[in-house]
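Structure below; questions to follow.
Of the protein chains in this complex, one is absent; all others appear in place.
Chains here go by letter, A and B, matching the order in which they are written, and residues are numbered from 1 within each.
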Amino acid sequence: MRPHRPRGAEPAGRRRLGRSRSEALAFYGFVSPWVIGTALLTLFPVGYAVYLSFTAWDGISPVKPWVGLDNYHEVLTSGDTMASLTKTLLLVAIIVPTTIIGSLLLAVLLNEKVRGRTVFRTLIYIPAIVPPVAASLIWKVAFDQNSGAVNRFLRMFGVTAVSWLTGSRAFVVLIVVLLWSIGAGIIIFLAALQTVPAEQLEAVKLDGGGPLTAFRHVTLPVISPVLLFQTVLVTITTLQTFVPVLLLSPLSDHGMQDVYTNIPNANRVYMVDVYQQFFAYSRYGYGSAMLTVFFLVIVALTAVIFKVAGRTVFYAVDPNAPAKEG
Amino acid sequence: MRTPETATPAPAAETAPAPRPSRRSPRRVVVFLTLLLVSVLLALPFVTLLISSLRPASQMSSDTWLPSVLRWQNYADAVKIIPFWKFARNSLVLSVVNAALTTLSSAIVGYGFARLRAPGKSLLFGLLIATMMVPQIVTLIPTYLLFAQMGLVGTYWPWVLWGSAGAPYAIFLYRQFFSSFPKELEEAAVIDGAGRIRIFVQIFLPLSRPLLVTAFVLAFNVVWGDFIAPNLLLDQSNTTLAVGVSTGYVMGQGFPLPNLIAGGAVLYLIPVILLFLAAQRSYVRGFANSGLK
Partner (left out) sequence: MPHSALSRRSVLTSAGFIAGAAALSACGNSGTTASKTPVKAKTGTLTIMSVQGEITPAEVAAFEKAHPGVKIKQINTDPTRLNAMLAAGNPPDVVRDAGTDVTPYIASRGIALNLDEYFAQSTVLKESDILPINNVWKWNGTAQGKGSRYGIAKDWSQDSMWWYNSDMWSAAGLKAPDPSQPITYDELADAAKKLTKTSGGKTSVYGLFTTTASMNRIGAMAATAGGRILSEDLGTADFTSPEAIAALTWLVDVAKAKTGYSLINPSPDWDGPEYVAGKQATSGQGYWFGGFLGSTAKAYQSKTVFAAAPMLGKKRVSPSFGAVGYWIPAKASNPGAAFQFIEWYCGGAGAHDRIAAGNGLPSLKSMLSLLPQTTAFDKAAFKVQSDELAYVDVLGNATPYAQTTALDTTIAKAFTAAVGSGTSVAKLADQLTKDVNAVLANGKKLAGK
């Protein structure tokens, strides 16, 4: 760190220049753990994957035949791939708004001083941390046509047993499973809500404004950066939906966890397609190309979110401000 | 700087203060009932897991709400059939070490992104967001090759390295969070001559207690719940509980034992639930009472 100099010991201009340079140095000092770590632990693996996308590697042979842009051509012209991409985007369109609005509302309610809120918070949060293997058990048992709790419940109203895990209904079940972990976001929203200055909320109240006014004019602006974070995060994770699909897929007839084989067609989202290319078809090159294309789609989508949010997110200190030279 | 006018404090009150809602005000009741409904709805599948964990194997898929007998023995079996406590200890060590490092490291980096200006910053931030989008599957094989080259396969060092580098989502979260503190906060300190590190340590870290706790909980859960990395890098003698619970409850012929999976999963959840309960304490105090205006 720059040692402290007595104020006024140097001309104003030079001081500002020195300060902005020292600020830049400080910035790079602060971000260095991540920069070094990413270069090693992320950029190298990603570079390797991009290299694979130009090969026809089967994942197991010592040779990795170079095929140029063939894989990319196939990705962009494959009907299957485009269909799974469309399905994935549909899932995002359903899940992201529901999850963001839902978990924000829940967090606001859970921030109220109501009786038993610790218990409520925990119950709502638990689904987000249940391990996949247990979640798989829960849902297969619950949605089973013949002995499942869902059909047992519906039977009380005279509904004939529904086959949930096949055909287009499987997609409905997938949405239910994804919405179950809506509580994942409340931990972040609860933290953000603590930053809302109580004085300002009080001021709105004194002004005769109701809780909605306070929420819109005080809470929302203060937590908007975190709201943006949460939107980006949920979008990215929803695009990469994969494990919940696996959870709902049946075992093979010899009981083996042949997980990539028996996935209902309705649930073939993009990452399922990718995993099948990798692990069922051993097409590591093609799978890598699919991921590269997908990555670009995610980047584009995220860029849109940032662009739209840019106008509404309120930062006390604008982290996007360009570095000004003194 | 974008400063929505809505964010400015409301003008001084002219009307009389509204009466504080009492503990039994209609609004409280509505909030309570809504939360009750949602919690029950979300907890139901978990309750079925609890019930499954007490079913005898023969009644796993019987068409009844409850088994005819509750088989508590499932829990005893669940800790016996796999080296449960050893896996739990491994998970705990990895999760605590990684989460502590991630929390601290991400806070440092997040502070840089939020409050310091430098050329190339937006480019780096774009890179940070981009790394959040990299699906884990892409990195599996090269990550293994990397750690194999470094001789770290089968050790816990990869988690130390990952933690020291900070996690993109946590860095992004800190960046968003630190950006919501008023500018005056550090201007006063800079004029005061405090170094950046001192500003960070003495002003920002204490203020971000709820966030530190949140980041720790999130990072802890990521490692505690991760199946892929330990399966890729560790072996059956030093692997984690997530791997043990996911793959260990099988009979001799390799078929899953669902009632033990349920029991193991319930036990597996306990530390995470306890951590969440503890973390909640930080949500009642925090910024609003920290004396900062």
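Miscellaneous remarks
Methods note: a contact is a pair of C-beta atoms (placed from the backbone, for glycine too) under 8 Å apart; a residue touches a chain by one contact, two chains touch by 3 or more.
Quick caveat, the model's predicted, so the values are computed rather than measured.
Screening B:Pro210, B:Gly248 or B:Gly263 for touch with the missing chain picks out B:Gly248. From the options B:Ile81, B:Ala130, B:Leu152 or B:Leu267, the residue with contact to the unseen chain in the full assembly is B:Ile81. Screening A:Thr99, A:Gln194 or A:Gln276 against the full complex identifies A:Gln276 as the residue touching the chain left out. Residue in contact with the omitted chain (choice from B:Ser68, B:Gln202 or B:Ser237): B:Ser237.
Among A:Leu25, A:Leu43 or A:Ala56, only A:Ala56 touches the chain left out of the display. Although one chain is hidden here, its contacts on subunit B can still be listed: residues 57-63, 81-82, 140-141, 144-145, 148-149, 231-232, 235-237, 239, 243-244, 247-256, 258.
Contact residues of subunit A toward the unshown chain are 48, 51, 55-67, 140-141, 144-148, 151, 155, 160-163, 165-167, 249-255, 258, 260-265, 276, 278-284.
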